[in-house]
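Only one protein chain is missing from this complex, and each of the others stays in its spot.
First chain written, first letter: the chains are A and B, and each begins at residue 1.
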Amino acid sequence: MEALKSQFPAANFSLLAVVLLLPLLGAFVNGIFGKRLGKQGVRLMALSAIGGSFLASLLTFLMLPRGEAAEEGGHLAWNAWHWFTITGKMQQAIPIDVSFAIDGLNATMMLVVTGVGFLIHLYSSEYMWKDEGYHRFFAYLNLFCFSMLVLIMADNLALLFVGWEGVGMCSYLLIGFWFGETKNASAGRKAFIVNRIGDFGLLVAMSMLVYYLGTLRFSSIDLAATNLSVPVKIWPIGNLSADTLPSFVAAVILPKEPVMVYASTLVGLALFLGCAGKSAQLPLYIWLPDAMAGPTPVSALIHAATMVTAGVYLVARMGAVFILSPAAMATVAVVGAATALFAASIGLFQHDLKKVLAYSTVSQLGFMFIGVGMGAFASGFFHVFTHAFFKACLFLGAGSVIHAMHVRIHDTDKSQDMRNMGGLRKYLPITHATFLISCLSIAGVPPLAGFWSKDEILWKAFSNEIAAPRTVNGLVPWAWPTWLGVAIYWVGIVAATMTAFYMFRAYFLTFHGDFKGWTIVRGWTDPHAGHGHDDHHDAPHDDVKGDGPEPHESPLAMTIPLMVLAAFALLAGFLNAELIHVAPLGHLLEGVFKADEVAVHERAAAHGKEMMMLVPGILAFVAGIGAAAYVYLQNKGAQETAFAKSFPRLYKLIYDKWRIDELYEATVIGMVDALADIFQMADTWIVDGILAKLSAAIVGAAGTVLRAFQTGKVQAYSASMVIGLAGVGWFLVRPHAVTSIDDTKLKQTGEVVVSAAPGFGYSYNWAGPGLAPTSDFSATREITIPLQPGDKKDVVLQVKNAFNGVDTQTITVARPGKKAAAPTPGANPMDDLAPGGKVVIPGDKIPDLLRGLHQ
Amino acid sequence: MLMAYASVAAFFLVAIGFILGSLLFGKVIRPNNMYAEKLETYECGEAPVGPAWFNFNPRFYIIALIYIVFDVEIAFVYPVATVFRRWVDAGRGMFALVEIFLFVVILMLGLVYVWVKGDLEWIRSIKGDPRGVQNVSSRTRPEIIKEHDLEEAMPQGAE
Partner (left out) sequence: MKTGLYLSISPLLVVALGGALLMLAEAFSHHREEHESRSAGPSSELALGTAITLFTGAIFAAAVWFVGPEKLDGSQDLAPWLIIDRFTLFFAFTICVGGGLASLLAGGYLPEHRIDRGEFYPLLTFSSVGAIILAAAGDVLTLFLGLEIMSLGVYALTGFRRGSARSTEASMKYFLLGSFAAALLLYGAALIYGATGHTDLAGIRAALVAGNLNYGLVLIAVTLMIVGLAFKISAVPFHMWTPDAYEGAPTPATSFMAVVVKSAAFATMLRVLLVAFGQPELSSWGAGWPPIIATLAVLTMTVANLIAGRQESVKRMLAYSSIAHAGYILVGVTTTMRLHEDGQASVMFYLLAYTVSTIGAFGALILCGSRGAEAVSYEDLSGLGKRHPAVALVFSLFLLSLAGVPPTAGFFGKLYIVKGAIGAGLYPLSVILLLNSVLGAYYYLRVLVFMYMREPAPGAPFARPMKSGYVTSALVLAAVAVVALGLFPTTSLEVAVRAALAP
């Protein structure tokens, strides 16, 4: 270890190159030579690449600075090369480097990505064996791991963005992996569009960070973040003011006071837009359930364990920015809570096994955002960690089930339909056991991993409050109401209950009862047509084996990952079990978030209630699982009364749940259906219709009109050239009176310099108050006008060119009086360029294209 | 300054006026007695055998181009020859000689190229042409050699 440490010093930790390059090499080799390598070769290449990457990540993790060094923000850094330089607001050079910095947060993430990634590679090597695109699949998968590693290891937002786009691209490619089916291609397209919306937010955030902080490095952002505590006018924008607008328009759209917010809020919200897109939060979650059209291991790796949690990672990473804006934090937490509840409610009634898991993922991502939004960055991240294990395990288990179902029916939709399953426990013992463990974990059964992370989040939601940052320039920051955290806590509890319910519904339907797959093959049409959604009442009780092959357990390459993941789903919680004060991971992360969490306090009212607030969480999973068991396991008949007698209190709760279920039958199903219809319509009309078609139609129509000129006639072509020639000539032979105003000296000397743009063969004539009247044109291009506060002067410029053409422009320069200066609409308190007042240029004739020059 | 161009303008006006005037004058005074032979296109007294719009043998153009190349050569070399003595006296004779030699060599390269390519011969066979050697004289209307026969036409893309 010491030798390694001397080989890879913390400041130049080039071991990271190994972590990164191995997957890239794998992608390259498999992508280019995959066909020639053969499937065994591809498997070896892919597995060794990601496995090697995992080992290197493990080394990296072990070599992280510990103890005090970690608390002081010690990390491993590797600067690969200087990439490029951009220029900041103050003309300073901002270097953008290809460099990586590893601390506890992303070292853990690296382990997850490469570790879970390895298991899923192993699983896929069997799962995808019969696919003709085997090498292509592994090339994409390796490329994904590479991009994801870039994303999490980057030490600046620009490089993170490269990874961010890279994972998006791989996800897009993998969703559409079986692009023969139009459904998959359209799912890919939807993911693409929604993610572009998110990327837009991220780009805006990056531009604002460059503007305000002059850096994109996370470490520098952490240090300089307080510079974001400046109020920014967001409405009216630009030079929109009562002067430049018709009065009735101004009365409607201009508020009395300009709308001001803190820059930190803007940056936070823009960042969160990016995160919401990538991590499938309301209202951008729509792509994720569709994305499950890709191969199941892809769903496990990309759309459950790693990529979709990138948003959470980014919020945690940018904690220093978020903490400055309680409003942005509240948005994150509220959106997270709403998503958790909403997605969970949808998950209740899905028949497709993968769809249930998809909505469950969306819902769990909501939980993570509750965590980071409530300032509990470590807890939110811990849920990312545990979720990676149990959700990957669930997806892989689902894959194993589908694999088994393919024996009976080779149809994507039907083999994933839980109504065709049941009783698989017998045939898939390992899958069954691991699936059960993961279900228990996600339901939050102590002491499984999900329990620790989820309850930690809920407790923090209940107990945390975010202190408002200091007030700058009189703009009072938005304060965090006390009830909000409590409300989010209860919403979380409800969502957790639903989670437990639908997960166990899926579990019971899949693994318990009788296998309904027998009926599929024997002239199977659709036995459920015309029945309720849960067709268990009249399910036949004969557990007779049907004809044909029976489902069987998947091979070892698929079950080993299941078992490993299940083990983690079982035990990983103890890495951060704060309740019982066993939290090695928490200590590791402490240094990362120490600075961010200074503004986060425990509410006095919540103090000491930790154990008490645990009760609803426990009740949640008990209720959820119980309800599921009652409805889907017991309600088939015999044991129902016995169940009620043995657990009367539980029965009462289930009874309540049952009433909700009835209510659903009557109302919510209709509502959910209607909602689904609305979303379907929104999807068709807004995403496909307006976003894609309308813009394409506009662009297309313009293109068609323009194309009409492309007649192929050489005469038309030369005519166009002659018109262009005439246009250029016209511009040059016309005189142009264009002025620019320099008011930088206004404060010192009280003078404004007005200068006319030079022109070839031009002469100028100035007229105005304080200027000697003259009718002669001279070569004087600049005049200086003294202005007292409150003055307003009109200056007339005449320009004569070589062809004796004359152009005239009137410029009004004004300097508001000192007292009138403060409430001037359009004045930006941020603007300290001209504190004594600002030159207003009404009647500005400069075409828009040129306006920028005069600022 | 513009007045300096007044004489040019006057010249143009007189020229245009003269042409229009004489045409008009002829129109007015000539007898108008039309018959079929008179309305025919004038072809040196021969009866025309077809429309005048047909493809000329491109060989004419090639010969004309080659001619121009050597015409230009003379136009350059001759003046050099006249002043060469003076250049020699100025001590730049060798430089000028090398320069003009290079110039001629480059033109020679062109000549060699055309020669090797067979473009100096009036009658030239095109291999692959099923009609073999053809004497394409100037006054017979040549069939355009369809190179579609020789080369595959480019697949036309959708507009």
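Here is the rule we use: a contact is a pair of C-beta atoms (placed from the backbone, for glycine too) under 8 Å apart; a residue touches a chain by one contact, two chains touch by 3 or more.
Bear in mind the structure is a predicted one, so any value in this text is a computation, not a measurement.
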Contacting the left-out chain in the complete assembly, out of A:Pro429, A:Gly729, A:Pro769 or A:Pro786: A:Gly729
Of A:Asn195, A:Gln364 or A:Asn801, the one touching the omitted chain in the full complex: A:Asn801
Of A:Ser14, A:Gln92, A:Thr471 or A:Ser718, the residue in touch with the unshown chain: A:Ser718
Option touching the unshown chain, where A:Gly700, A:Gly770 or A:Pro786 are the choices: A:Gly700
Positions on subunit B contacted by the hidden chain, ascending: 106, 109, 112-113, 116-117, 126-128, 146-159
Touch list for subunit A against the chain that is not drawn: 31-32, 34, 81-87, 98, 133, 135-136, 139, 161-162, 165, 173, 176, 179-180, 185, 188-189, 696, 699-700, 702-704, 706-707, 709-710, 712, 714, 716-718, 720-721, 723-725, 727-729, 731-733, 735-738, 756-762, 801-803, 848-853, 855
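Just so we're on the same page, only the chains that are shown with their structure count from here on.
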Length of the line joining the C-alpha centres of subunit A and subunit B, rounded to whole Å: 70
